[in-house]
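Up next is subunit A:
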Amino acid sequence: MQEVMKKRASELLADGTVVRVLGWKNGEFAYDPTPAVFQTVESLEAFVYNDFCASNLSKYLIKFLRQEGKTLVFLKPCDSYSFNQLLTEHRVIRENVYIIGVPCDGKVAEDKLREKGAEGILGIETEGDQIKVKTLYGDLDLNKKECLGERCLSCKSHQVVVFDEMLGENGEENPDCGRFDMVEKLEAMTPEQRFEFWRGELSKCIRCNACRNICPACSCEKCVFDNPASGISQKAAADSFEENMFHIIRAFHVAGRCTDCGECSRVCPQHILLHLLNRKFIKEMNECYGEYQAGAEAGSRAPLVNFTMDDCEPSIIYTKEAGK
Partner candidate 1 sequence: MRRIGVFVCHCGTNIAGTVDVKTVAETLGKEPAVVYATDYPYMCSEAGQNIIKDAIKEYKLEGVVVCSCSPRMHEATFRKAVSAAGLNPYLLEVANIREQCSWIHKDMEAGTAKAIVLGRAAIAKVQLNAPLIAGESPVVKRALVIGGGIAGIQTALDIADAGYPVDIVEKEPTIGGKMTQIDKTFPTLDCSSCILTPKMVECAQNENITIYSYSEVEAVTGFVGNFSVKIRRKARFVDENKCTGCGVCTEKCPVKNVPDEYNLGLSNRHAAYIPFAQAIPNVAVLDKNRCIKLTKGKCGLCSTVCSAGAIDYEQKETIVEEKYGAIVAATGYNPIKIDGYDEFAYSQSKDVVTSLEFERILKADGPTDGHLQRLSDGKQPKTIVFVQCVGSRESGSSHGCGKEYCSKICCMYTAKHAMLCREKYPDTDVYVFYIDVRTPGKNYDEFYRRAVEQYGVHYIKGMVGKVAPQADGSLMVQASDLISNEQLHVKADMVVLAAAIEPDKSARPLATMLTASMDTNDFFTEAHAKLRPVESPTAGVFLSGVCQGPKDIPETVAQAGAAASKVIGLLAKDKLSCNPCVAHSNEMMCNGCSSCANVCPYGAITYADKDFSRRQDGSMIRRVASVNEAVCQGCGACTVACPSGAMDLKGFSTSQIMAEVDAICK
Partner candidate 2 sequence: MADLKEQVLTASGVNPLKCMRCGKCSGTCPSYDAMEYHPHQFVYMVEKGDIETLMKSESIYKCLSCFACIERCPRDVEPAKLVEAVRLAVIRQQGQNHLKPQQVPEMLDEELPQQAIVSAFRKYSK
C-alpha cells in the first residue's frame, strides 16, 4: 500500500494537481510515525504508511486552509469523519483539498507489542491477519488482531466517508462494534464506584495537553484554558477539581462534534480512558435526541446546537439512573 500511495502522490505532485502532500514519515521511533508535509517528489522518499500510522491527519489541514494550491491528504475512515466535521465548521475548504481514501482494518499499538515481548522495534510488515515485527533482537510473527489499539477493537466504521479517490476497497459501517459497552458498564455501577473509577483515571492526568492538541475537534484558535479572559485559564491543574474541570469542559466543548476517532486516548501518556467521556456524551445524545454521528455527513447540525420542542427534561438523567 505504501508504494501505491507514494506513486499516486508523486503523480499528483508532478502534474500540478496538488502542491503538497500530507502523509506520514518515520518519527523518532519506528512505531511512532509522525504526520509530515511533502512538497517535492524527491522528498516523498521518506513517505511511510504502515500499521503504525495511526495519527489522524485531518486537523493538520486547518493550517493549509488559505494557503496557495491544493493539498493532498490521505484519510483513513476515522480521519474522514473528522474531515467532514471540520468541513461543517468551515475549518477546511473542500476545494482546496484532494482526498485519497485509504482503507483501514485497525492500527497496531506499540504497548500491545511490548506485552507480546517486542523490544527495540525497528519496523512492521503486514500480511493479511499476521504481522511481522522487526526488532533489534530479530523478527516476531504475531496475530494482528491481538495487537490492535484499544479504539480499533470497537471501530465504528471502516468506511471512508469523503474522498476524491479511493485506494483499495472502501469498507462499511460497523454498527455492532460495541463501542458503548464500557460506558454501559460504568453506568451500571453505583455512583460511588463510578466516582472511584474516575478519580483513579483523572488523577493520573499531568495536564500535558496531548489530548487537546491531537483532537481534531479541539482546533480552537485559542483554547479557553489558555485564555485569561475566560476565567478558567490554567497552565496546570492547581487542584484535583481543575483536572475534572478540564476534562469535563473539554468533553463538553467537543460534545456533538467529537467523531469518536479515539486520538485522545491513543496519545495520552498516562493512558487515561478519555474516550469514555466523549462516548458517554455520544451515547446520551443518541438516546435523548436520536442517533447522530458527527462527521458522517458534512453540514449536519449537532444535537447541542439544535432542539425540538418536546425534548426530555434534564431530570431524566436522574430518573434514568434511578431506574437502573
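The candidate set was assembled so that all candidates are chains of the complex that A comes from, given by their letters.
One rule holds for everything that comes next: contacts are C-beta pairs under 8 Å (C-beta built on N, C-alpha and C of every residue); 3 or more make two chains touch, one makes a residue touch a chain; residues count from 1.
Quick caveat: nothing in here was measured; it's all calculated off a predicted structure.
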Here subunit A stands alone, and the other chains of its complex are listed as 1 or 2; which of them touches it?
-> 1
Subunit A contacts candidate 1 in the complex at 65-66, 88-91, 219-224, 227, 229-232, 253-254, 257, 301-302, 304-306
